[in-house]
Every structure is written in C-alpha cells, then in structure tokens.
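First comes the structure, then the notes that go with it.
Removed: one protein chain of the complex. Kept in place: all other protein chains.
So that you can tell them apart, the chains are marked A, B and C in the order they are listed, and the count of residues begins at 1 in each.
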C-alpha cells in the first residue's frame, strides 16, 4: 500500500515552508512506513486515524520517543542557513562570539570588529538576561537588540540573542537571525512551541539537568510545529565537581550526532566558567565532532556586567582561532 | 537617621495590597537598616540611590542574595490563606491530593469525594500538562479547569493546577485558588514575574537541578513583584541513583525552614515515582518539619493517562492519612 | 528431585556458625529450588556443577544480582545481637553515639558517661581515620582502641570503630564489637571479603556514589563469606546541592527495607555536615523506618580534631533523644 496515493500530504505540510528543508517535504511524501505521521497527529485527524489503524505505523514508537529529530527520518545532516553566507551543520565549523550582555554601542562595535577580524562567523550578545536573582542586571532590552543588529550589519555578521519571554518573540525575531533558548528554558514547552511557529532558526541549549533524550524531545517540540531550523548546544551539566562551573559532557557530541541530523555546537564558556579552559575545551569539542562553538568574548572582561571571568579578550580569541585552524583541517573541516 | 521619616513607603508599597501579608507592610515601614530597600531598586530611583549612598545598607548584600524570602526580613512563618478555611504554613499540615491529569468529570468527582473523606484539604489536578514529549497527552485545557472547579466546589476543597504558559494566567486564575509552577519552569523568570503580579497564591516547585539558593531566588522573583503568597515545594532532585525517579532531598525542609518564612511542602509522588514509597516518605517529610504534602491520588491508577505508577488509590491514601495523624500530633501539629 | 538428599550441606555450611542466624542454616538445607546454591559456587565444584546442569536453578539469576542479602532468601528481618543486651534490627531503634575521633581518655570517658545517660546504646569513636589528605590527623591507632574499649566497658556500651586496612582486622576485632566499613571503602572488595571471614558484626556504610544495588552487592561480598551480621548505613550521597555536605537519600531506607532483611541505619551527621540538621533528619529517618541512628557527639565540638561542625554536644543529644522518643513510639518501636 502506498501512503502517498491515499494522502497527498505535500501541499498542506507545514514543513514545506522552510527553505533549505526540502528533505523534510520529500520525507513526508515518500515514506510509506507510517512512522512520520505520528508527528502530524495533532493537526490532521485522518492521518492520526490512519496511524492508529495501521499496525506498521505503531512499531516505531518504542524505538525512539522523538521522531522528526531522529536519524530514522532523515539521515543527512541538517544545515541551517544564515545571512552573509554563513551556515551551521555543513563542512565549516561555525564560530559564534560576543559578550554575555550587550552593554553599550562602543562595546558592541569594537567587539564585532575584533571578533570578525579574528574569524568569527556569528555575533552573540544578550539583551534579555536570565539571572538567578531578580536584583541582578536584566539586560538592555530592545535598545540592546538595536545595538547588536547595528554591530552585526556593520561587520557582516549574522546575530544571535536569547528569548526569555514568548511575548518578546515578534520583537526579537525582527532583529535577530537566530533565536536562542537558554538552559533554564530547555523544558519551557510553551516557549518551544511558539518558537516552532516562527520561521527563524532556533539555538536550543541543553538544560543543566536535561538528559540527551530530553534535549531531543525539547527539539521535537520546535520541529513538530514546523520549524526545522534547530541547532542544539551542549553547555555543561550539573555534577558534584566544583572545579568547573558545570561539567562539559563531551560525549554528548558523538551521542547526539549519532541520534539526530540536527547540528550540535558547544559552549565552553558556560560549561567551564573559566576563560583559561576555553581553548582546550574548544579543541576537544572540534575533535569530538562539534559543528560549532559559542564563545564569550568581551573587550574588557574585568568590567563586564556579567560573566567576566569566563570571557576571552578579543586578542586571546584570535590566537585561539589560529590554533584551532589546523586541528579543524585534520578533522576534515574548515574554520 | 530614621529612614521612616524620610521616605513614607507605606502608601505606594505593592506589598500592602496582600491580605494576610500585613507584616510586610510593617517591615517596609519600620526598618531603618536599609536592607529591605534593595528590593525596590528597580521601581524607585530615589531609594536605590539612598541604599547606594548608605554604608549600612550595602552590608547585607553578601549575606543572602534573596531578601524578601529571607528570615532576616520576616521571622514569623508566612501563612497562605485559602477558601474553605484552609491555610498552608500554620499549625495544620496541609494535604493536597488528586490525580496527575484531569481526565473526566466522573474521575474528578469520585476522586474529590474520596480524598475529602480521607482528610485532604486541597484538590489537585493537571489541565495543562508539561510533558517531555510533544506527542504525549497534553491535558484537557479549559475543559479540565471547569471539571476541577466543579469537583472542588462540590466537596468544599480549594483547588490547585499548573500554569505552563504565562498567557494562560488570567484564565487559570479565574478558576484556581493556587497557581502551580512546575519543576521545569522553576527558573522561567518571565513566568515567575507575571505570577508575581497576580494576587493568587503560587506553589513553586523546586527544579530537578535547582539548588536551594536558586529556589529561594526564584521565589524572590514572585515576591519582589508584590505577591507574598508563595509556597515552596520540594519534589526530588536528579542524582545518579536510579531506584527512585528522583532523590527526595529531605534535608531541604529544615534548611529552607531556617532560611525562609515561606511554607515548605513535599511532593513524595514525583520524588519517588513509586506509590509504595509514598507513605514512608510522607512520614519522613512531616517528621522533618514539612508544612504539607502534595500526593497523587487516582481512582484507577492502572488506567491513568500519566504517572499511574506513582498514584495511590483513594483507599490507600485514606489509610495513610490515618497513620500520619498520630505522627503529626507528636510533631505538635494537626492534620 | 530433592537436593537435600543429594548434598547434605548443613554440616559444612559456613552459615551455621552464626548465632541468631539459624534461618540461614535452614535455608541452605531446605531449599530445593537451587537459587541459594549459586552462593557457594566458588567453594564447592559439585554444587556449582549441579546448579549449571539444573535448569530451575538458573532462573533466579536475572531477578536480583544479590542473593543472600535478598528478601527472596529470607523474609524475616535480620537482628544483629551485641553485648549488653543491645541489638540492631529488632523493635528497638538503636542509637550509636560518640565522637568522630578518639582524642583522649578524659574525652572518651566523659562522652561515654553522658551519651549513656542520654539513652545511647552503642559507643562510637574513630581510632584509624580515613582522611582525604595524608597530612590530616590519622587517628590514635591502638591506643585509641584501648580508650574506646575502656569507656564502653565502664558504661555498659558495646563499641564500634572503623577498619581502614585489612591488616588491622585481628587487632580491631580484639577490641571492637562492631567493625565499621567507611563510605570510601564501600567497594573495597578485598576488605569486604576478609571481614566476611570474621564472626564480628560489620556496619557497612554506603559510598558517596554507590547505588542501592551496589551497596547490596557489597553486603553480599561479606555475606557470601559466611558472616551474616551485616548492618547497612545510609550516610548521604553526592549531588550538586552544596547547602549540605551530602544529600541524605531518605528513600533508600524504605527501598532497602523492601529488598533486604538486613538492618538499615542512618548517619545524619555525615549526611548533613551540620549539627543543626541532625535532629530533623533523625526524626525523618525514624519516620521512614530506620533501625537505628549513628550520631556524632563530642563533649567539646569547638576543639574537636575533626568534624566539629557536625557534632552535637551531649546535652543537645540528650534533648534530641527526648523528642525522638514519642515519635519512635508512634512508629510502633522503642528507643
């Protein structure tokens, strides 16, 4: 029996809207095994019924609880395309750099210029900051978004910033090329669903206490709403060890790469909380197969409003990129 | 110098709006040490400036990063008052009982009747469910809220249900006496702030990976917006041990009681994931000083749509309450 | 086929030597299911062969990896009998009290007198101390054993002390009524085997990172050598939380009691590292079903050579015992 003939999904599939996501359209048309259709079960009652009545369909369920994120559905790596000819998930290892918080125009322009020169591909900066304490600096808000955008445009860098509140999605999506979900919101399912309804690439950080399977299920929340441009980010998990702020789970990279087609990047700054560890952990991440790095770079770490201790100066970042280049080439990739 | 004379805060304090929270108004008027004013620093620039210029004020900062939640500010236990003469944080140990998910009118009415008879004080039930997978049952939504309200009203039980999305706050606040923040949203700061702007009591569950200090800081997000009716809930943390779903951190009860005036309850159902452990863990929680218990009770655990394995039948719940009663009395409290 | 007739194990069973362990002898004689014989497979080739050739025998293996420690073999609680009419695992909740380190005769005599008066049943004290650093105080050695024995004898208290080195077993067994295995040696299998060959009761502390199943397997090392007098001790596990030195795994008590017939006690002093938490955690442990408590009591905590911060003064210990008494009675036990 050919499912395709019975149910011409192609036209109404939400997944056909994404440029660069053509494989997904193909998948939803070609498969006759039924696995994929589980995905649509909240949208189309006919399909749900078909899946439920078809024995073959249900057999995938115990295999993996996530479906669209899985390699069972799509075995070629997903590449997320960004402006300025930047992409994440392809041959190039993507370098995302910038300060923890956006603090001033001068800071952003200087940092953008220097990280671009050093080889960064994407500019990061926080405008809305998730802080444990309500009394800590909460970010510059829209004013910060404007400065980030301006600095990115000036130096040809796509930009990324965090979304804390679903209400801010329209505003942030207006400015930012990538929408970031922080570790503390990794299982904020209502935020994930709403991000799944935007067309913007989403960088999803693993929670401090989130298992690899839960991370993939959180990605599935975004994917199942029709947004296939998801980038996963390992940023350290909580353990008993106190020498580092978190414990970088380096094994998560090959484990994730085997389970999902989504790109996987690493944030050694938050994982370690110590700028002296960023270079060796960046090398390790690339050697383990990471598709990119997200690194805190601040033009004046001593005076940074947050996370100064884990920020590199632009000059040190540049020297690190130089040492990562031959390593990246040995891994068969470019930087 | 008497701060009171200089800055008559009483009138504009958001804390004066809460019934039963009179101590907070008193505090903001009486103190001359300055500690409390840090709290208002995002609202009133004059006060912020005063705190910054006054040496005595700043000394409290390193002591505890949370202020309104702290016993430094208020040393008498906070009692959260609910309809039907129920309260949490007073002499009575409060029993919250009900199913994980609201599934049908029959289920809710039968469960409400039985738990009321067994001695429960508050009825719980999930209408919006946080599920790791987007394909798992997500709850009945508003229809569920209606059934929960109906069952609570029929048997004279205040009700509690979880808020997943800040957009649902007005809807849920219309039905529910307590608004619950789940473990996964413990550091969803934008949700916490918005809950702080409602007058409704909030039950804040500790995240699986949240430290005690971070839990208190999350409570501070709610308190600092003017809502003093916060109940903390220990529900198990993630560790390496796999015999139980999570590890109930029993020490968190006396540690929290020493640090904060807020009531502290325990959820042995989620902590253990095993109904056979609920009775001994409930006894332990009361013996350690907990102000209440939140327990999953389902009239038919075998057919429950979620968490059946950790649900007690109403009859077993009743027998457990009977054994808890003399223990509670020995602890100088009532059940 | 009746295994009993073929192999009269009773005579040579090492388990028949233990007074109060008669059930074990019965078991090794009566069973015809074969499960138990796995235990002897390193000792008697005929039995091993029998088990391997007999299909029925092998079926127990996947059920639990530990056998002698399991309730499958013996469903009545094991009671460990000590001098001075003290026992652990019966109706009485056993109180073990004393200093972390033995420091002087005066200290031991005074502490012994006071804890006896307060209601303690067993006197503890470290003569050989496991210290993270080789430069920290390592204990008084044999001189300490002598002082501990003298104090125990003077006040009618059985004594317990830790064995760090298997070479010291004969010496320590000469003095001490119970041999303690510390958390760091919980999987020191060669030490466990050698303790299994003594007739002395062994108190086995759970390692900071030992699962409940591993703890039972470590007990099995002692049991399988013929020593059935094993007491298990929960003393906190390592987690991310830093408010307490370790996280007391209160659930381990009911989980262990369901799986094993061995007595289970709790050490709230090491679990919390804070004397202020000892009383609530002791109450919780008894409420959860613990068979005893091991508590650090020092006549002068401020000057203690180690762990002063987690030690109670004898007076506070006495007041705590007073408050534990009615709670213990409610639990159907005595103190």
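Here is the rule we use: a contact is a pair of C-beta atoms (placed from the backbone, for glycine too) under 8 Å apart; a residue touches a chain by one contact, two chains touch by 3 or more.
Predicted model, so just to flag it, every value in this text is computed and none were measured.
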Option touching the unshown chain, where C:77, C:90 or C:130 are the choices: C:130
Missing-chain contacts mapped onto chain A: 209, 211-213, 237, 239-244, 247-255, 258, 271-272, 276-277, 280-281, 283-289, 326-327, 330-331
Positions on chain C contacted by the hidden chain, ascending: 38-39, 41-42, 65-67, 130-135, 164-167, 184-185, 187-191, 193, 207-209, 213-214, 217-218, 220-221, 224, 238
Hidden partner interface residues of chain B, rising order: 238-240, 242
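By our rule, only the chains that are shown with their structure count from here on.
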Distance-maximising chain from chain B - centres being C-alpha averages: C
Classification of the chain A:chain B interface as same or different, half of numbers criterion: same
Approximate Å spacing (C-alpha centroids) for the pair chain A, chain C: 50
Distance between chain centroids, defined by C-alpha means - chain B, chain C (Å): 38
Centre-to-centre distance between chain B and chain A (centres being mean Cα positions), rounded to whole Å: 33
Touching two or more other chains - residues of chain A: 238
